[in-house]
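Note that one protein chain of the assembly has been removed; the remaining protein chains are unaltered in position.
For reference, chains read A, B and C in written order, and residue numbers begin at 1 within each chain.
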Amino acid sequence: MAAKYAVERAREREERGVVATYIYELAKADPQKAGIAITLANGKTICAGDCNDGVTIQSVSKIFTLALALGAQGDRLWTRVGREPSGSSFDSILQLEHENGIPRNPFVNAGAIVVTDAILSNYRPKEALGELVQFVRSLADDDEIIIDKLVAQSEAETGHRNRALANYLASHGNLRNSVEMTLGVYFHQCALSMSCVQLSRAGRFLAFGGATGAGGRKIVSERRARRIAAIMLTCGHYDGSGEFAYRVGIPAKSGVSGMILAVVPGIASIAVWSPGLDTRGNSLVGTGMLEDVVDQLNWSVFA
Amino acid sequence: MAAKYAVERAREREERGVVATYIYELAKADPQKAGIAITLANGKTICAGDCNDGVTIQSVSKIFTLALALGAQGDRLWTRVGREPSGSSFDSILQLEHENGIPRNPFVNAGAIVVTDAILSNYRPKEALGELVQFVRSLADDDEIIIDKLVAQSEAETGHRNRALANYLASHGNLRNSVEMTLGVYFHQCALSMSCVQLSRAGRFLAFGGATGAGGRKIVSERRARRIAAIMLTCGHYDGSGEFAYRVGIPAKSGVSGMILAVVPGIASIAVWSPGLDTRGNSLVGTGMLEDVVDQLNWSVFA
Amino acid sequence: MAAKYAVERAREREERGVVATYIYELAKADPQKAGIAITLANGKTICAGDCNDGVTIQSVSKIFTLALALGAQGDRLWTRVGREPSGSSFDSILQLEHENGIPRNPFVNAGAIVVTDAILSNYRPKEALGELVQFVRSLADDDEIIIDKLVAQSEAETGHRNRALANYLASHGNLRNSVEMTLGVYFHQCALSMSCVQLSRAGRFLAFGGATGAGGRKIVSERRARRIAAIMLTCGHYDGSGEFAYRVGIPAKSGVSGMILAVVPGIASIAVWSPGLDTRGNSLVGTGMLEDVVDQLNWSVFA
Partner (left out) sequence: MAAKYAVERAREREERGVVATYIYELAKADPQKAGIAITLANGKTICAGDCNDGVTIQSVSKIFTLALALGAQGDRLWTRVGREPSGSSFDSILQLEHENGIPRNPFVNAGAIVVTDAILSNYRPKEALGELVQFVRSLADDDEIIIDKLVAQSEAETGHRNRALANYLASHGNLRNSVEMTLGVYFHQCALSMSCVQLSRAGRFLAFGGATGAGGRKIVSERRARRIAAIMLTCGHYDGSGEFAYRVGIPAKSGVSGMILAVVPGIASIAVWSPGLDTRGNSLVGTGMLEDVVDQLNWSVFA
């Protein structure tokens, strides 16, 4: 079976990347860890390795807040954030300065902060977080999903770069709420704690035309699911998005904790986890697992 | 039928974009023109509108030279050019300066010039062009495909920006042949003249796993076809690649003459043409035709 | 007399620039205002126009904090901030990103924030401000100089761009104290309120070899005075520094309130004020007054 085989190969790799250290809680992760969960259209989830470990999903959360914000605001959101790959690293201010405070896409940090700010136009801060947790729980059919407040706090303490971005956005008039309130919600959303199993279930709506599976509940329109998947493919791995599309070939979004959520349209929602990162901040071993699975099952969208 | 319907809608559009004027020969194109050709796995080509007009394919040629260069040099090519979307316009020198003479991808002009230079390590200039024409004729099963020398010359005369790029590459040691020789071949490859019908046939190998169709001749490996398609999706429309993926959702490469070659993996190779360009240099009406066809037939790779 | 003549000409000018509006208190300034004060080596101050109006000196304060920080830390300061003109606007983050958190010079905002932070390594926040006020009073021999707390507060409220810069510096490890503490002092130093007369007296040490005049008190070494003047000439007018050197030809530092402090080495310290700014944020009429005086008296350092 592909999942098991991928984890076995993952365990054997010598090169495991480097665990992110800028958030204290993430720095403690064991680079030997590796897990995978694959949820199919029939609702069945296959998993292997450390697929039940709870891990903060970090930037993978940007997918869920984007879906929420599009639900609340529709295409108006796109006046405040673009849809183009960035050509620079995930926390670049440079691009922002070039383009007068309009982030390139919703998956660079600046763009995700704008998306969070957009949600805050519909909800108050605590409500917004409640809404987000509720949304993710509902997507995954799992009420145990929580926010890891220790990690959220840890991020808030070391978040100078994100504070710089948010203040920069504010100076361009592209934040509607206060910097601290928006960042507060942003740091908490990054600290959503999920296992690979939970995450692969939460990602179903992007794989199955906006629904939780064949004949499942409709979460977003088919068109919206497709479009979010398109942004995942072109922008989901920061400045390594082109490389990921080239090597793996499916829409996916990575997080600095080593989590990646990937979708095979019509076929599967996949979550992988391994904490070591490559030089561009994407899970090294996680990417390898996805490459193995996609190769073996011929799941590339380009095949 | 989708092709005919798309052309009909295309003819009715009021907004038609702006015809490129920097090459004299292109400036004469009639923005009312619109054509489409769809070649299916069974080898059948459906077409509508001005699908038999011969047009220089301009940057669409970068696909064919990339395939040739990968054939001649294999993955060594990737030490000289990257695979990431550029985050800037097609002829940007800025990105090049940031990254010390390594172009972001083979579809920005600087990258395509490096690819052409790579081919010249295996062939002499005239041979290289002969080889390229032969390759494209063979891909399309059509010996009538030629290079429009008038357009090639016209490009050579106004190609200051490309000369700047080539000299810049040379100053970083990323050209093996002389600037003028490399540019000479480059300007000629852009002047490959093809109709939509011819182009859709030439693109089959990217749609059908490296072969010219179901049971057809093998041109490149399945893996290479898939990978070129991935680069088309992330980088094929310059700084509008994210937008195209979002709206249309299939791998495609555009040219400044208003040609676009798109592929639906396993299903179809599509060429569209309409000379008016949007602000990012991609065919406005052509993109609309692709959007119509893909929507109608549910051909997005993200669905 | 040159000062009087310059003010008369200043009053007659039709083009008066645009008053800065981003700080509420500054926005109220009357663009018709124009003042000048010239303090000579013998201690005599000549003045004309609105030369006794108290105005917050804004970025002109960067000169005084630089002198204080060099006094406290010596050349160690230059490991944290450069001495080159910036080639971009005063609050650019771009340059900072290019150069990994080392601001180009102490007169762009990011550089001045680092300088303020350096002072805070020797003093606590309130002490630091007390020390600064004391220093400026002593330079000017005038105990009436104060900080305008209303303006300081107004700056703090709208200072998103400076907050972005400070957080960015912190993310690169180039702040030793907390962002809020450093910015608190920074906003207050910008709100030092002085008249042209007071400012021209405070600037004497830069004109007279580090002393308050011929035979006056020694404030800094001759070498340090000379070097600060050099930075004023190359960096004192943000991205208009080259233009100012070209047209006027003496070391000077401008502030967004329309104040400029200029020095004619060995001869005079000059303060001019007029609130309207040119497109680069420097006093339009103030620059004109300096040009008139320098032309008339042949005071250019290049003559």
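In this section, a residue touches a chain if its C-beta (ideal position, glycine included) is under 8 Å from a C-beta of that chain, and two chains touch if they have at least 3 such contacts.
What you see is a predicted model, and the numbers here were worked out from it, not measured in a lab.
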Check: shown chains touched by the absent chain are B, C
Which of C:G35, C:G209 or C:G286 touches the missing chain? It is C:G209
Among C:P125, C:G216 or C:P265, contact with the omitted chain is made only by C:P265
Considering the complete complex, of B:A170, B:C196 or B:I250, the missing chain is touched by B:A170
Contact with the hidden chain, among C:V19, C:A67, C:I145 or C:A229, goes to C:A229
On subunit B, the omitted chain is touched by residues 92-94, 96-98, 160-161, 163-168, 170-171, 179
Across the whole complex, the chain not displayed is touched by subunit C residues 82-88, 95, 104-105, 209, 222, 225-227, 229-231, 233-235, 239-243, 245-247, 249, 251, 265-266, 300-303
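The definition used in the following text is that only the chains that are shown with their structure count from here on.
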Among line, ring, star, complete and other, the chain contact graph is line
For the copies subunit A and subunit B, the interface residues, called same if over half of the numbers are used by both and different if under half, are same
Subunit A onto subunit C, same sequence, C-alpha superposition: rotation to the nearest 5 degrees is 180
When centres are defined as mean Cα positions, the distance from subunit B to subunit C in whole Å is 55
Cα centre of subunit A to Cα centre of subunit C, whole Å, reads 46
Expressed in whole Å, how far the mean CA point of subunit A lies from that of subunit B is 32
Contacts with two or more other chains occur in subunit B at residues none
